[in-house]
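Take a look at the following structure, please.
Note that this complex is displayed minus one protein chain, with the remaining chains in position.
Chain naming follows the written order as A and B, and within any one chain the residues start at number 1.
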Amino acid sequence: MSDLSGIRRGHSYYEATARDRISKLLDSNSFQELIGPAERIASPHLEPLGQPCSFNDGIIIGTGNLNGLPVLIASQEGGFMGGSVGEVHGAKLTGLLERAVDEKPAAVLLLLESGGVRLHEANAGLIAISEVIRALLTTRKSGIPVLGLIGGAYGCFGGMGIVARCCDALIINEEGRLGLSGPDVIETTMGVEEFDSTDRALVWRTVGGKHRYLLGEVQCLVEDDIEAFRAAAIEIIDKVQPLSLESLEQENLVLSQRLANYGHSQDGAEIWGAMGIADPQKLPLMDIPSFLKAVEGKVQGNL
Amino acid sequence: MEHLQFEFECSGNREDSQQATLSGVVSSGNLEVMLENADLNGLCRINVSTSAQGFGEIWQAVLNDFVARYNLANLQISINDGGATPAVVCLRLDQAMEEYLEIST
Partner (left out) sequence: MAIKKWDTQAENRRARLLRASSVCKGKIVPADRVTALFEEVIEPGDRVCLEGNNQKQADFLARCLAQVDPQRVYDLHMVQSVIALPSHIELFERGIAHKVDFSYSGPMGTRMAQLVADGKIKIGAIHTYLELFGRYFIDLTPKVSLIVAHSADRQGNLYTGPNTEDTPTIVEATAFKSGIVIAQVNQIVETLPRVDIPGDWIDYVTQAPTPHALEPLFTRDPAQISEIQILMAMMVIKGIYAKYDVNRLNHGVGFNAAAIELLLPTYAQSLGLKGKICRHWMLNPHPTLIPAIEAGFVESVYSPGSELGMEDYVSARPDVFFTGSDGSQRSNRAFSHAAGHYACDLFIGSSLQMDLQGNSSTVTLDRITGFGGAPNLGADARGRRHVSPTWLKAGREAQSGLSTTPRGRKLVVQIMETYREHMQPAFVERLDAWEMMEKTGMELPPIMVYGDDVSHIVTEEGIANLLLCRTEEERNDAIRGVAGYTPLGLGRSHSAVENLRDRGIVSRPEDLGVDHRMATRDLLAARTVKELVHWSGGLYQPPKSFRNW
């Protein structure tokens, strides 16, 4: 019908709902939902504030297979309150990670899309984030890889940005964003001169998928295609190194070098230039294969 | 928030689906629709929780037409609505029903 060859492939991860992402990421028909919508475990805090709730509180969790391997999976729905973490939402995520320690799946996949703590239930949400982090690290300690996938419209920010960086490995598309404070928050607190959040090219040079990949914070940069995320996840599970004191010390070393090398830089593109990449201004406009070729060998921390 | 309940006498039968189906996402101008089997003595019951107040009559009109299209008895429909327009409500209801009927057969 249409000639979209070379323009679009597969199913956009960016556009998909949390539920669609799961069904296309896992082996077909393998997903079994835990605490599904029919159980109506929704947030009790939203109704008094005049906010509509969702039957799954913005997160879908369950079990399934990835390339025949048993996995646990969670998928945040950015469309519902920006994927924000409330009490129920956080408890589902913590529970899934604790279940992993008992069930010993081949991996836990976290499909992250969240602005962080849900302000409507801030205390419960903050506690939930710390519980998630504790459960995540316990899971990793018991030898189960935890992979984070990022690539939705709402990005991965706030407490969930911290959770993401606690994972063994992250997979991101170009559209994906990862950070602590979101662009609007930075502009509001630091002023528009410091950071213009409507300058979306600047936003992506600062928190976007390519920049996070170049800094070594994200291990895989893929096309915006659920199949590409799936292939990357399958490949990466085998490469995950166990959590150890040595690996933490190594990471600390990398981070302190990064601060020393780029701490004075004013812009993402300046860092890329300092990394020895030719024509750093051109990176944002490159497609993924050209980009990966252009930066080959320049990036630390990628698997 | 406003909570509305509608009940319709229906005569249509179908193969029983074991699974609830959920379509859509609760967000501004959007909604989620869950369909489940329920023993309702031939009724189709629809519960709506909506952030848009005062549109009961419009829901009634939209749901009258929807139920007339499918006429399925013993069906519980639950809706969480973030202020969707009738056009979007109709679309999500049809999508939910198509998915539900697919699983049922």
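Definition applied: a residue touches a chain if its C-beta (ideal position, glycine included) is under 8 Å from a C-beta of that chain, and two chains touch if they have at least 3 such contacts.
Because the structure is predicted, anything quoted here is derived from the model rather than measured.
Trainee: From the list A:R40, A:K104, A:K141 or A:R200, which touches the chain that is not on show?
Mentor: A:R200
Trainee: Go through chain A and note every residue touching the omitted chain.
Mentor: Residue positions of chain A that touch the missing chain: 1-4, 6-8, 12, 14-15, 153, 174-175, 198-202, 204, 208, 210, 284-285.
Trainee: Name every residue on chain B in touch with the hidden partner chain.
Mentor: 28-29, 52, 55, 57-58, 61-62, 83, 85-88, 90-91, 94, 98
Rule of thumb we're sticking to: only the chains that are shown with their structure count from here on.
Trainee: Can you list the residues on chain A that touch chain B in the complex?
Mentor: 17-19, 36-38, 47, 50-56, 77, 79-81
Trainee: Within the complex, which stretch of chain B touches chain A?
Mentor: 1, 20, 22, 25-27, 30, 32, 34, 36, 49-51, 78, 80-82
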